[in-house]
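This part shows subunit A:
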Amino acid sequence: MQAILDVSRGALSLLRGMGVTLRNFFRKPVTVEYPRKRAKVSKNHRNAIALIEAGNIGSHNCIACLQCEKICPSACISITGTRPDGVPFKRPDKFDLDFALCSECGLCVDVCPTNTLGYSEEYDTAGYTRADFKYDLLQPWLSREDQAIERIREAERRKKEEREAKRKAQAEARARAEAEKREQQPESAAKQDQDGERGTGI
Partner candidate 1 sequence: MAGMEHFAEYGFFGALLLAGVLLAVGPVVIPLFISPRSRSEKSRDTYECGMDTIGSAWVRFDLAFYLFALIFVAFSVAVLYLFPVALVYDDGSYLWRDFVAVALFLGILSLALVYSWRRGVFSPALRTTSQRTHRVGE
Partner candidate 2 sequence: MVRDFTDIFGSTWLAAAASVAVIMAFLSVNSLMLIWMERKVSARMQRRLGPTEHGPFGLLQTFCDAIKLLGKELITPRHASTKLYLAAPILIFAPIIAICSLFPVSGNWVFRDYDIALVLVLAFTSMSILGIFAAGWGSNNKYSLLGAIRSILQNIAYEVPLLLSVMAVVLLAGSLNLRDIAMQQSGIPYVLLQPLAALIFFVAATAETNRAPFDIPEAESELIGGFHTEYSGMRFGMFFFAEYSSMVIVCGLATILFLGGWHGPVLPGIVWFFIKVYALIFVMMWFRWTFPRLRFDQLLKFSWLVLVPLAVLNLLATALVLKLL
């Protein structure tokens, strides 16, 4: 008797299981046909790093401080930089990424002091040789480099002039103030917010 009950209970469980698969048979598939349709990539998705455009100079804002190169656990970034004339910091002349080594940990992006590192949008890179994954991150910016340096110089010059002018104005004011019985307190130039851009000092 018990055996018969067991068998029928088992058979019932099997039938109910078949019910589940049949229900799913008529549901809509969840597949995204990948090469035909692109998968949705989250906005924070980590991939090969890229240099981000900084609005005010029309190019990236890398100052070749080598912090990313130092922190990279896989040693896949190599940077060299020189300081152009009239620019207060270095500009990279080589920013290579060996993506074949990269583990997409994102430490370099975290550590970047000028927030100039971000992720590229591609997510299905493929290649036939290791050389295919040697990315030159400066490539897209090469054409704008001269212009960018020009702009930085321009900004630097303007800043210098402003500083000069301010100093001159302050000196004049001071002189005037001294002349007018030394009433006014001189303003500290250092206190002034220079540009609004983070940390770059442009």
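On the choice of candidates, all candidates are chains of the complex that A comes from, given by their letters.
Assume a contact is a pair of C-beta atoms (placed from the backbone, for glycine too) under 8 Å apart; a residue touches a chain by one contact, two chains touch by 3 or more; residues count from 1.
All figures in this text were calculated on a predicted structure; none of them were measured in a lab.
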Selected neighbour of subunit A [touch, this complex] from 1 or 2: 2
Interface residues, subunit A side, partner candidate 2 - complex: 7, 14, 17-18, 20-22, 24-31, 33
